[in-house]
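Excluded from the complex is one protein chain; the other protein chains are retained at their positions.
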Amino acid sequence: MNELFSKIKIFYEKHKLISFGIGLALLLAIPALFPKSYIMGIIDRILLYALLAGGLNVINGYSSQFCIGYAAFYCIGAYTEAIMSLRLNFNFWILLPISGIFAATAGLLVCLPTLKLKGKYLSIVTLGFSEIIRLIALNWSGLTGGPMGLKGIPVPNFFGIKIKSSISYYYIFLGLVIIFLFATSRVIKSKIGRAWLSIREDELAARSLGVETSKYKALNFMYGAFWAGVAGAAYAPYTRYIDSTFFTLDEGFNILSMVIIGGMGTLIGPVAGSIVVNLLTELLRPISEYRMVAYAILIIVMMWLRPQGLFGASNSILSGGKIKKKEERRKKKEVVV
Amino acid sequence: MKKVLSVLLAVMMVATILTGCSGGAKESNETSAKGEKVVKFGLLAPLTGTNAEYGKGFQIATQMAIDEINAAGGVNGYKLAIEVADSKGDQKESSDLARKFGDDKEIKAIIGDFASGACMANAPIVDAAGIVQLSPTASNPDYAGMSPYTFSIMGRQDAEAPFFAKYIIDKYLGAKSVALIYINSDWGVASHDNFVKGAEEVGLNIVAEANYVQDEKDFSSVLLKLKAADPEVLVIFDQGAVPQIVNQVAQLDWDVQITTLGPGTSQQILDLCGKNAEGLITSTPFFFDPESEAQTAWKKTFKEKAGFEPTVHPVVAYDCVYLLAKAIEMIGDGEVSRDAIRDNLQKAEIEGLAGPIKFSEAGDISRQYLICAVENGQFVIKEGYDYSK
Partner (left out) sequence: MEYFLNQLVNGISQGAIYALMAISYSVVVGVTGLITFTHGEVIMIGAFASFYIFQFVGNNLILGFVASFIASWLIGMVIYYVCYNRFFESPSHISLICTIGISMLIKNLAQIYFGPNQKPMLNVIDNKVFRIGVLQISMIQIIIVITVIVLAGILSFFINKTRWGIKLRTVSQDKKAASLMGVNVSRTAMIGNCIGCGLAGISGMLISVYYQTLQATMGGSLGMKAFSSSVLGGLTDTRFSALGGLAIGIIENLGIAISSASFRDIFAFGFLILILIIRPEGFATKKGARP
């Protein structure tokens, strides 16, 4: 097995473009392999959550601001899309970035006054914000339909083809995830991304080196919120009905646990987290009531064994000081022996 | 470590794919091992999460109905079976499961889900798959009209709420001023709006109204607000929180006639309110008659299996199975297909445990109502179905 891996690795490093091409072709062919709308539905869910978890990872994993109420931005994106397409007949494709911008603006509103607050306080503010947004969606009946929700959200139109089923919707989610991964990988390698990482590892040191921490933290929050808005906008026409019960705090916790299980601070982590969590919840179906018990135990075990998650950044502060120290000690001992 | 994990991941993916496929391999296998013909339904219910109480009730009640029907020889030579799936009260999971049932050619109809949000998110899916989604409890007034395949037997609020205003408040109690307290959900708002319409027709004076969101615990300040308006009658529109509201009215030492629309003659009210419930008046589409042996037996069996007293929700879920059985019976010698079930369900009429059921064109029903009151810790019928005639 190891041989195979190393061979694949060597091949990948030699022919990057070709292997990307092969990967893409495989991904595009998935709907042909699974003609069942059920399995495609699960794959769609995985991709949707990969996008959401990826966006949250930008906030929690790259700059160590701890956002818990991520569902708020997702909610704003979904409602923006639904309302604008129902009332103003805007095109889905234009609404994707517009919803993202709305969510990013909300992100700015949340984080501006809280920039001087430390992690825990930012967490409680995002948590409160999430509940407030949900209650506004529930109570502002004139705009959001209130408890009746919004139904009949128009499906997107791609050059005359109506994208309706979970199979054709797969391509929208896939496209968004690829764009997200590409864009984020570029941002992380840019000056902005470096600034985020330096804030994550040591905010004081970053500031003394001349990084404008407030500005970059705000930017970081807006970027993360933007993708939640995009995900919401893609999700609303997918279900074609939304109401405020879709965006509870639990939804935020769910996204958060995907980020944690997959691993914070890497691009692949949240994607893996989304795959593992969504597949597990499906696979554990036979044990019915004990499903969530098993899921909870998984989260705890994960934190005990691999606090940085499956594919987390193991070389950073995220992986936990104590455990790293232990390993260092072990290494030292080995050297002595 | 990383490699091991990625191998694990890959194995898991393959495993899911295989399970998914093996589900498909059994397609169109309509006969069970004993050579009996089987019709299978899918049940979507929140077995975990906040609404687990109701999901559990669905699961037990539908299984009871199926066991009864099978013990009596099945329908048209078919035995019934049900596949239960936990939707966790999450729309996304519910939609995935609806797709799963839609793909599975063995499943002929879906019963569920509990919350209207999930049902409405599923509507386009069941419409595309051409499979009936019969919800016992979906209460959003728009739900049943979303597709020819969506049905609800919750009972339309444009019948019950005006009945409540005209016949309970105005005619039966003869009250002139009311205060309303309702849950801020699709059902609560629809009931409230319809009640207000009915109240306007008979000239009732609504002196105060208040709403609250799901999971509210403390009603004291809202009730104080309503008390300040000094109404003759207080109307509560909810199911789950009615006992708390009744108790907190008593705690306020507020002597007001309490009436409630929604929970029916739920044992829960008697258990959770004790003597505070004395004198409570409610409208209900059905009544558990303590004299009737069949109904008491039903209640007892349910309690044995579930560990708690039934509310109205399991009862309607129980009726759903009989309704589908009736539709299959009406197909007669024809093939039991999804469309045949849909067409006959539309025409089906049964005398359910929760009263008579007959669908409107859209796929929902208007019920008839009884007026009940709590006397000496028991519900008693005050007026029959014909009171409004």
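Chains: A and B, in written order; residue numbering restarts at 1 for each.
Please note the rule applied: contacts are C-beta pairs under 8 Å (C-beta built on N, C-alpha and C of every residue); 3 or more make two chains touch, one makes a residue touch a chain.
Just so we're clear, the structure is a prediction, and the values are computed from it rather than from any experiment.
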Contact set of the excluded chain (shown chains only): A, B
Contact partner of the left-out chain, one of A:Ile101, A:Ile192 or A:Met303: A:Met303
Positions on chain B where the hidden chain makes contact: 48, 50, 52-53, 56, 184, 210-213, 215-222, 224-225, 228, 240, 243-244, 247-248, 250-253, 268, 271-274, 307-308
Hidden partner interface residues of chain A, rising order: 60, 64, 66, 113-114, 116-121, 123-125, 127-129, 131-132, 135-136, 138-139, 249, 253, 256-257, 260, 289-290, 292-293, 295-300, 303-304, 307, 317-318, 320-323, 325
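Convention: only the chains that are shown with their structure count from here on.
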Length of the line joining the C-alpha centres of chain A and chain B, rounded to whole Å: 35
Parts of chain A lying in touch with chain B, wherever the complex brings them together: 1-2, 5, 34, 36-42, 45, 48, 135, 138-139, 141, 146-149, 151, 164-166, 239-241, 243, 245-246, 272, 275-276, 279-283, 285, 288-289, 291-292, 306, 310-311
Residues of chain B that touch chain A when the two form their complex: 1-3, 5, 7, 9, 12-13, 15-17, 19-20, 24, 47-49, 52, 84-86, 88, 91-93, 95-96, 99-100, 102-104, 115, 117, 120-121, 123-125, 128-129, 140-142, 146, 184-186, 188-190, 213
